[in-house]
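All protein chains but one are shown at their positions in the complex.
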Amino acid sequence: MTRHHFQPTQYANVIGTLPAVLEIASGDSVVTTTLDAAGTDHDGAQKAPRGNPMTGPFFVTGAEPGDALLVTIERMTPNRATGWTYSPLAPGVLDPAILAELPKRERHEWAIDAKAGTVKLLDPSPRIRDWSFPLAPMLGCFGVAPERGQAISTATSGAHGGNMDYRLFGPGATVAFPVQAEGGLFFLGDGHACQGDGEIAGTGVETSFEVEFRVELRKRQRLLWPRGETQTELLVIAAGRPLDQPLQFATTEMLRWIGEDLGVDAVEASHLLGQAVRYDVANVFNPAYCVACRLEKSAITQGMSLRGKG
Amino acid sequence: MTRHHFQPTQYANVIGTLPAVLEIASGDSVVTTTLDAAGTDHDGAQKAPRGNPMTGPFFVTGAEPGDALLVTIERMTPNRATGWTYSPLAPGVLDPAILAELPKRERHEWAIDAKAGTVKLLDPSPRIRDWSFPLAPMLGCFGVAPERGQAISTATSGAHGGNMDYRLFGPGATVAFPVQAEGGLFFLGDGHACQGDGEIAGTGVETSFEVEFRVELRKRQRLLWPRGETQTELLVIAAGRPLDQPLQFATTEMLRWIGEDLGVDAVEASHLLGQAVRYDVANVFNPAYCVACRLEKSAITQGMSLRGKG
Amino acid sequence: MTRHHFQPTQYANVIGTLPAVLEIASGDSVVTTTLDAAGTDHDGAQKAPRGNPMTGPFFVTGAEPGDALLVTIERMTPNRATGWTYSPLAPGVLDPAILAELPKRERHEWAIDAKAGTVKLLDPSPRIRDWSFPLAPMLGCFGVAPERGQAISTATSGAHGGNMDYRLFGPGATVAFPVQAEGGLFFLGDGHACQGDGEIAGTGVETSFEVEFRVELRKRQRLLWPRGETQTELLVIAAGRPLDQPLQFATTEMLRWIGEDLGVDAVEASHLLGQAVRYDVANVFNPAYCVACRLEKSAITQGMSLRGKG
Partner (left out) sequence: MTRHHFQPTQYANVIGTLPAVLEIASGDSVVTTTLDAAGTDHDGAQKAPRGNPMTGPFFVTGAEPGDALLVTIERMTPNRATGWTYSPLAPGVLDPAILAELPKRERHEWAIDAKAGTVKLLDPSPRIRDWSFPLAPMLGCFGVAPERGQAISTATSGAHGGNMDYRLFGPGATVAFPVQAEGGLFFLGDGHACQGDGEIAGTGVETSFEVEFRVELRKRQRLLWPRGETQTELLVIAAGRPLDQPLQFATTEMLRWIGEDLGVDAVEASHLLGQAVRYDVANVFNPAYCVACRLEKSAITQGMSLRGKG
């Protein structure tokens, strides 16, 4: 149950089978830092090429293909006082017929006040001077080495996780990834101070963070997609295009999870999902969109756990 | 401000420019009944062909193309003690690769206890005997006559409303429809006692209702899609396929609404949406899918209203 | 086997159960005229509102729901010397990221030379002065009244036909529509002098025509989508979004057709389609996209016919 402190000196713009920066054990936690999506650190210095440079990978002793690697985000502390977004909204989330009327997308700077818990534009026009959003940190991109020895750009996502940009993946959330390579090889980065559903600006409020996470290994879980848990919710997240596809994948994996953990058949699991399912559009901007299939924790879901039935 | 009591004797399986069953004035309310999606009434008698038969249309004095017809769902009382669903889940919400493994979709009966506020399977297996869902009535299909003299099947939806199957359209919600025909011609039906996101079973818990609604006319609003309001939320709902398309339409209309009512430009409106937007998958089953673009009411959204700036 | 001459005096912007303009018998042919998509006739006079005004409907004696109405396009003669298009391409067929760089879509005029068999811009810049395209007339929008008493805008398409905008639907082609209403109620219009795949400019070269067509009734065919035949091809056309959906519908109906007419099972029919199928993107512009699933006529397909096995 070691608590490691790891200061990264190099970063990766792909998630794949790369040399590990640190070996850790199931139960350990790590305090480290992440760059922003453009490769900038707490001092505003560019330390890696733009495009979600990752801290890691962390090798987890004993992790093998077929296992689940549970990662709990213990804490995310912004380590600088500014972030940035793009505006107006990304072309893909608007009616194509109006795109020609919009101004060019440009970068905007934001002030992050960790004490006050607010995120505000640095230089707003008078009419929106009072606009303020609650600080709600989340990890945009994190995951494990994918199958077949692939190395996949941190611009996109898949069964290995990656650039999911899901606003519920903040402090307190646990995500279970399907391990595909020896040691799992966990990467993280691309923190956001705040983000709506879908990452429809093409960014959250992008900034650098100090992050503490903890890992736990569960053998032979054979997950097909990442599963997650918050204080109040159970969820599966999946990736693809159009939005229909990750919704199909996430729903199918949730049906499987319900069946396995509650010991019910597909018809019974369908009753639960049909009456109680919730969907979140995690991102509708990246090359692969992500949809989360959620169930609020309740008397019915008591038997479901990221840790399996074992 | 008349409160009408209207007992339907005929129903429509399209939404279009049909002879009105009653003329009402802006501010009036109507107490009426709706059949379930299969055409069955409170006694279990089939009164119309299956496929969301509608009560209506109601002609609203003075309504003209370009106006907004606001409909508030004042009350929905189930008028029988049973409902039905299909299970397992609809093929379109699952990974096509697993469909061959699932049993055939069949009808299941549910008990609706309006006093206890619960919905339960009538004949559950022992292992799910304790499953109970909260009664949460909603109107699956309602709307106004569409443009160009069209008559559109109640299986589908569009800018006129129709079969949106959105679980937030229950008691207390107000929906503003873009009027396209003289009198607006409002239809309603297809009530559900309960339904998760997306109507992924292809049904909610389908039953018949006594419904009370109130109408309000706002001149010259030129809505492109239905807008809505609940106690805590502002929203736009749009229809299309794949899910990306109604998301684009709803986001574009919300951007327009923010701009008009808050007097901000597209860049500023994008800041709000980028950090605060929520999406709901209303239905991902019908010929046209529906997505709602939502904003929680806040200090920022105070100036926004279904009733326009006028 | 009467050859009717019908001069329209009114037009419809929906396809639905409207009063017939003429009753004809199976085997009859009709010589008539069609307006262009903007409602303009051979003299350049606007005779109906824009949006694919239709000539018809023609009532075919004895046609009942479940029958197939075969329509052969015998001849299409442009009846004026000009047509028009829009340019640049429609937003929906381009990468959303470049749309802001394109000029506004505007109307362009073309010269149609029926004798030379050419279509050319009326006022080209010097560098494209020599560009000429072969005259290849086609009907953009035609079909029969849809099911359930619907009246559907001529902007879109469905199982009833409608605005399919498929370039193979020109002289010599026969299309079999699934009859849904008494008399079938056949409508036609929206002729193009020339059009590439997908109608990606949002138009073909739009103009008015003299059209001769012939109808043939086949009882109890229970088609799910229109089927078609040219001198060298058999095809099914279907509508939906995204393109994946009409491709699925058309492939499924083609699988059914092969099974019925060749007496093979789904595995055998799949061998034929897997090795020999062709797809055409008919339109990727309208509210519903259309895809055709085609088989070149061959020794294998000899037993397949629009006229069924009866």
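Residue numbering begins at 1 within each chain, and the chains themselves are lettered A, B and C in the order written.
One rule holds in what follows: a contact is a pair of C-beta atoms (placed from the backbone, for glycine too) under 8 Å apart; a residue touches a chain by one contact, two chains touch by 3 or more.
Every value quoted in this text rests on a predicted model; they were computed, and no experiment measured them.
J.: Pick from C:T32, C:N79 or C:Q195: which residue touches the chain that isn't shown?
T.: With C:T32, C:N79 or C:Q195 as choices, the missing chain is touched by C:Q195.
J.: Which residue from C:S29, C:T72 or C:S87 sits in contact with the chain not drawn here?
T.: With C:S29, C:T72 or C:S87 as choices, the missing chain is touched by C:S87.
J.: Just the residue numbers, please: which parts of chain C touch the chain that's not shown?
T.: Within chain C, the residues that touch the unshown chain are 85, 87-89, 92-96, 98, 102-103, 106, 108, 119, 121, 125, 127-128, 130-131, 133, 194-198, 200-201, 203-205, 242-244, 247-249, 251-252, 255, 262-264, 266-281, 284, 289, 299-300.
J.: Can you list, in ascending order, the chain B residues touching the missing chain?
T.: 91-92, 96-97, 99-100, 102, 104, 242
J.: For the chain that got dropped from the picture, name the residues of chain A it touches.
T.: Considering the whole complex, chain A reaches the absent chain at 13-14, 16, 51, 147-153, 240-242, 245.
We adopt the following convention: only the chains that are shown with their structure count from here on.
J.: Out of every possible chain pairing, which has the most C-beta contacts?
T.: Per chain pair, the contact count peaks at A-B.
J.: Looking at CA centres, what chain is most distant from chain C?
T.: Measuring from the centre of chain C, the most distant chain centre belongs to A.
J.: I want to confirm something about chain A and chain C. Since they are copies of the same sequence, is their interface symmetric in residue numbering (over half shared, so same) or not (under half, so different)?
T.: Both copies touch with mostly the same residues.
J.: Taking each chain's centre as its mean C-alpha position, how far apart are chain A and chain B in Å?
T.: The mean C-alpha positions of chain A and chain B differ by 33 Å.
J.: Could you grab the centroid distance between chain A and chain C? Build each centroid from C-alpha atoms only and quote it in angstrom.
T.: 47
J.: Which residues of chain C are in contact with two or more other chains?
T.: Within chain C, residues 242 contact more than one other chain.
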